[in-house]
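Removed: one protein chain of the complex. Kept in place: all other protein chains.
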Amino acid sequence: MSESLLVVEGLVKRFPIRAGIFHRLVGEVKAIESVSFDIKSSEIFGLVGESGSGKSTVGKTLLRIYKPTKGTIQFKGRDVTKLTKETLRFFRQQAQMVFQDPKSSLNPRRSIKSTIEESLIVHKVAKNGGARKKIVADRLAMVELSPNYMYKYPSMLSGGQRQRVAIARALALDPSFIVLDEPTSALDVSVQAKVIRLLQRLQAERQMAYLFISHDLSLMRTIASRTAVMYLGRIYELATTEALFTNPLHPYTKTLISAVPVVSAEERQMKPKKQSHGGEIPSPINPPSGCAFHPRCSLAEQVCAQELPDLAEVLPGHFVRCHIAIDALSANTRKMHLVNSAKEARNKIKRR
Amino acid sequence: MTADESTFSSVGLEITVTRWASFKDRVGRSWYRFRRNPISLAGGSMVLLVILLAILAPYVTPYPKHAGVFTDFSSAFQPPSQTHWFGTDEVGRDVFTRVIFGYRVSLMMAAVVLGLSVPFGIFLGLVAGYFGGWIETIIMRVTDIFLALPPLVMALAICSAFTPTIEKAMLAVAAIWWTWHCRLINSITRSIKTEEFVQASQVIGSSHLRILFKDILPNCASAIMVKITLDAGFVILVGAGLSFLGLGVQPPKPGLGTMISYGSQHLPIKWWLTVFPSFAIFFLILGFNLLGDGLRDMLDVEAEGM
Partner (left out) sequence: MMDQYMLEIRDLYVYFRVYEGISRVLDGVSLDVRKGEQVGLAGETGCGKTVTMKTVMGALKIPPAIIPKGEVILDGQNVLKMSAKQLLQMKGTKVSMIFQDPMNALNPVFAVGTQLFDVIRFSNRHTSNGGKLSKKEILNRAIAALDEVRLPDPKRILNSYPLELSGGMRQRVLIAMALVNEPSFLIADEPQTALDVTIGAQILDLLSELVRTKGISVLLITHNLGVIQETTERVNIMYAGQVVETAPTALLFENPKHPYSQGLLASVPRLTGGEIAEGIRGTVPDYTAVPSGCRFHPRCDHVMPICSQKKPSLLLVEPDHLVGCWLYAKEGGVK
């Protein structure tokens, strides 16, 4: 029975939009509008969504690159939303990030060695330069790069190699939790395969938890054990990956899966029918009322525009935020747990 | 679990490439790009020539003593000839020698002014760009005020308030020169601070100061280099202007602007007194400008990745 490493409760992040000489507040980008979930140690939790969904913001807010507007983040029992210097140090050693674009996530003016040993220097881990060099060499070996890469610069490496360096940097202090924000989106498919396998191997060997953020559904199916679908700042469906793909409940999830271009006939057959009649993704500055997906949804009814549905557990471990889906399943098993009530949700999740 | 070297085996890990070899390779590539660009090569040669002449002035000039106090009225106002390539001035000193020594002053002025103002401007620009908010507002508004004052006028004002010397002229120019660098660095910092490698350092827990100097500053390096080379020319011009107006180099010290000022009284008959110092200034500034342009072209290409 794994314990929750990370518990996120009612996370909200809004970015102010200012205009004019006096920097007046004219609007807000509602990047995250109340997100709650938990991640167990040694679990790969997937977060999938398109632009404007807020998935990247979740990753960066979890690691305190952005300050949360509201909500709590509990890491190993400690609340990191209210970070003191001490909790901050502890948290930074334990939680790291791998960014999306290998071109911009490595400083082009720093050698590979300098990039990887940064965390060692900041947290005063090794005794001297020589000791640090050994650790850097070891981390490079861990990501299957020769230690000779130490003195190279990012411009000399390919995308796949740079991403490996980014992973080595994240691993420098032996963290227990890594946020991976589209780590392979910029890579070719054969390189991606190698990097994904590396990530899986490292995760298994070092017993780490991952928050894996991506827009690539096929990839999510392969790597994540549980997946949440985000749209315009909220989670609209959350389930085990298997359940999400074999039995998607939300019209948006179905639309998303149906839109994925696939290579084989079997994949084509398992795709659900799309339940959207087209349209653009709305802006997070002016989200639609009620359920944010209703303007594009083929099943939308009046209540969808008026009331935002709750994220409800309609099947064991399978949560969905949709009036239609909830009603359809209320006829069968009825287990309505409102995820908005924190304690209740956590206790129930421990059951898994 | 903390990471320390004893936990990991370094058996079989051979680091065959040294830091030095990697450094040599990088320098080699940069040099290759530099020499392929005719503009930067031309500019670089011109600047290098002037610097060498200035450093070796006592050895390469035919009449080094003419740079100091010297009079020989019998040879005054000689037009250019075999013995005096650039002719002689109103007290009989060799113009060529004085031009070369005059270069020393010009280069020193550029070095002092930029050496003082650039670090100051960079630091303010970094702080303003990185922290934003009211810190940035205050710094940038002060910068704007300074920018509104034309450098020559400011230098004039400061110099004429005290007894004019070349040192005071340099300080005067430095006092306003930092503003351009502050502005440049501020805008670069603002764009870089949202880059993911800065966020990565934040996630690691680096202090603000560390991020400023290890992550952001190195990325401003190319822009700074280009700006410094282009600035050098402009500073020299301002310095010459000050000397021309009598507020810079004081006679009998050789200064290009001063020489032009005195020589202008004798135009057009004794043309060599103004033409050669003017040409000398032109040559040096052109060199710096070409070098700066060439560097910028080279660095743009580097950014494109070819």
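All chains are identified by letter, namely A and B, in their written order; residue positions are counted from 1 within each chain.
As a working rule, a contact is a pair of C-beta atoms (placed from the backbone, for glycine too) under 8 Å apart; a residue touches a chain by one contact, two chains touch by 3 or more.
These numbers were taken from a predicted model, which means no experiment stands behind them.
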item: Listed residues A:Asp79, A:Asp188, A:Glu301 or A:Asp327, member touching the removed chain; value: A:Asp188
item: Residue touching the undisplayed chain, where the options are A:Ile73, A:Ile178, A:Leu256 or A:Ala312; value: A:Leu256
item: Missing-chain contacts mapped onto chain A; value: 50-51, 158-160, 188-194, 196-197, 215-219, 221-222, 241-242, 245, 255-264, 266-267, 270-271, 276, 278, 280-281
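In this section, only the chains that are shown with their structure count from here on.
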item: In the complex, chain B residues that touch chain A; value: 1-5, 8-10, 13-19, 21-23, 26, 195-197, 199-207, 210, 214-215, 218-219, 221, 305
item: Chain B partner contacts - residues on chain A that touch it in the complex; value: 60, 63-65, 88-89, 92-93, 96-97, 99-101, 104-111, 114-115, 118-120, 122-123, 125-126, 131, 133-135, 137-138, 141, 147-148, 150-153, 155, 166, 169, 172-174
